[in-house]
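This report refers to the structure that appears directly beneath it.
Left out: one protein chain. Kept in place: all the others.
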Amino acid sequence: MAVDVSVKKLRYYWPVYLLIAIPLVLVLLFSYYPIYNGFIHIFYRWNGDTVEEFIGLGNIIRVLNDTTLLNSFGVVLIFVIANVVKMILPIITAVILHHVINDRAGYVYRVLFVIPMIIPAMVGILIWKYFYEPNNGVLNGILRACNFLSGTDSIQWLSDERLVLPALIFMGFPWVGAFGVLIYLAGLQSIPEDVYEAAEVDGAGPLTIFFKIELPLIMTQIRINLVLMTIGTLQAWENIYLFVGINGGPNGIATVPGLRIFRDAFAEGLFGYGCAIGFVIFLVTLALTFVNNKFVKVDK
Amino acid sequence: MLKQIGCIALTASALLAYGNDMFEAYAINNYPQARTLARAKGKNDPEARLILSLTKVYDKSYPEKVAIEGLHELGDYMKDPKNPERLRRIAALSYARCAQLMQDRQDIYGSAADKINYTAVYEKIIEESPNSSDACIALFYMRPKLEDISRFGQKFEGDKRDLVPLYLYAANEAIKNGRDFKLAISYLEDAYRFGISHPSVRQATLFRIGFLYDKKLNDFKSAEKYYREFIAKYPLARNTRIIKRYMKEHGVK
Partner (left out) sequence: MEENRFQYIMNRLGLILLVLFYVVSVIMVVNSGAVGSGILSREKRLTFAHWQLEDGFREGFEDAIREYERIKAEQGEKVKVVQTTVPVRGYAQWFLTQLIGGDCADVIELSGNDDIRNQYFTPLSQYLGDPNPYNKGTPLEGMPWRDTFADDMITALSQQYSEYFGVSTFVMTTRMYVNVDLYEKAMGHRRMPETLQEWIDACEKIQEYGKKVDRPLIPIGVRGFDKGTIGQILNHYNDQINASYNDSVSDYGYGTSNYEIYDRIANKDPRVDLDRFLQPVEITTAIGRYFAKGFSAIDLEQTKFLFNSGNVAFFIDGTWNAFSMVNNSNFKVDVIPIPSIGKEPGLISVPGVRKDAKYNYLGRMTEVGGGLGGLFGIPKSTKHPELALDFLHFITSYRISQLTMIRHSKWLSPLKKVDYAEAFNDEIGKMCHCKNNSVKKLTPEEKREQVELLQKCRPYEGSGYSNITTINSIGSKTVKDNTLTLETMIIEQPDNPKQIFWNTIVSRTPDAIREIEETIITEKRTHWNNDGIRTAFTIGSLVDKKTYENRIRLTMEGMVGRVKVLDELLEVPTNLRKLEEMK
């Protein structure tokens, strides 16, 4: 709890404030200053180095007239909804793990679910890319082995307009080898045993226990994950870049705002315009976080 | 206090690096060093004042309002008779050119330079030093008519190599304004004869003269002389293969 400190007492507490000041300066310098700098450059024609010309609202007007950018927000919204749905399996997994009777078995399962987390994300992406490779990839190979495809046919998972988004959403299936399972499990383990006993006494079945007890009591964790997932999805672009390239796949179908920033700034040299897009993403993220806070309530 | 220590340190390092010559620093576009040395010399020194104003105008790390400030300083500098004549002419040429370019970039400079009659400044440079390279550059920047270029060239008594950009420009204009290839060739021949300094431009011009004779005036006989000179001077160049094709098409070895 914060305590009022008089100026006189600073003589004694100054080492503490000095120690806090150092990381604070670093945060201001490396976190807040770049944000401020990026905001200022919204009003500039800026190539990142030698060109920096003040153009007022030119970039903002361009953003508002950019229909492809608007479409990219539509794409990212699809990813957000898909990621919300993808949150269900980790919750179910955590509940199942929580109810494993044998402690040793439970420990083994927990370790098995944690191991995928230590594999670098890049490796995972490259593996999935090979998975989707149309000529010699694993997925088409399985389909050929099951006679769904002939030996020379193939499905273009990443170059068919109709399949790119589903392929990107499906990547990482079953989506349980990550942080979420552990977070929910920690939440479930903090539920007191007597709550379960009381429920059993009242004749509650497993589904009732899940919906009436477990789910409400881990709603804090779900909400945190939802906020982090929304922010992460709105900003993410690296997966798409690695899978389908800087143009966002066939006809740019998988272009998201983050990829637009990367392309416009680093490929086209329009850093000022990239800052403007970044600002729009910031506003959208803020709006969605507000919505999340307002409507996803934790019943205390 | 810290700022003063910083300035002293910068000045000392600049002096160590360049001795006392801010002109040398400016000549290699090292604006920060040039500025530091100019400030060390003081604002009463006319050379230092010129350098400071030039860096304001040409150093792109400065915002636009500083460039506008520098422009006006150059204007005052060129009008001040106490400044050395040569430096006043340098200031005048930069003043006129920057005003001209600022009027072309109203998106960032607004109407800051609209009232400046840069043409009059160019004309004054030409009038006061008609045989200098500055006069040639001033005329070039004026985007003159062909007859003005010819008249200027005939009267010019300075180093003829300074006329080359004007004549190359005139050749382009002769083609653009009336497809007068003969006139264009005459300008190119003059430029080549005066001596083109840029090796790539020299090579390209030699080929171009032959090409225009051959393809635009259908005068292969006149072209052949230039083609052979090109092959002799640049036997391994890509354009040599092209010339050999042309000569083959004309049945010549």
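We just call them A and B in the order they show up, numbering each chain from 1.
Just so we're on the same page, contacts are C-beta pairs under 8 Å (C-beta built on N, C-alpha and C of every residue); 3 or more make two chains touch, one makes a residue touch a chain.
Keep in mind that what you see is a predicted model, and the values were worked out from it rather than measured.
Student: Just to confirm, in the complete assembly, which displayed chains does the hidden chain contact?
Tutor: For the complete complex, the undisplayed chain touches A, B.
Student: Touching the hidden chain in the complete assembly: which of B:C98, B:L146 or B:A223 does that?
Tutor: B:C98
Student: Identify the residues of chain B touching the omitted chain, counting contacts across the whole complex.
Tutor: 21, 23-24, 26-30, 51, 54, 57-58, 60, 86, 90, 93-94, 97-98, 101, 104-105, 107, 133-134, 136-137, 140, 143, 161-162, 164-165, 168-169, 172, 175-176, 179, 181, 196-201, 203-204, 207-208, 211-212, 215-216, 234, 236-239, 241-242, 244-246, 248
Student: In the full complex, which residues of chain A touch the absent chain?
Tutor: Chain A touches the chain not shown through residues 45, 49-51, 129-130, 132-136, 150-154, 156-160, 243-245, 247, 249-252, 268.
As a convention for this text, only the chains that are shown with their structure count from here on.
Student: Measuring centre to centre with CA averages, how many angstrom lie between chain A and chain B?
Tutor: 55
Student: Help me check something: in the complex, which residues belonging to chain A touch chain B?
Tutor: Result: residues 50-55 of chain A touch chain B.
Student: Mind listing the chain B positions that touch chain A in their complex?
Tutor: Against chain A, chain B makes touches at 60-61, 63-64, 107-108.
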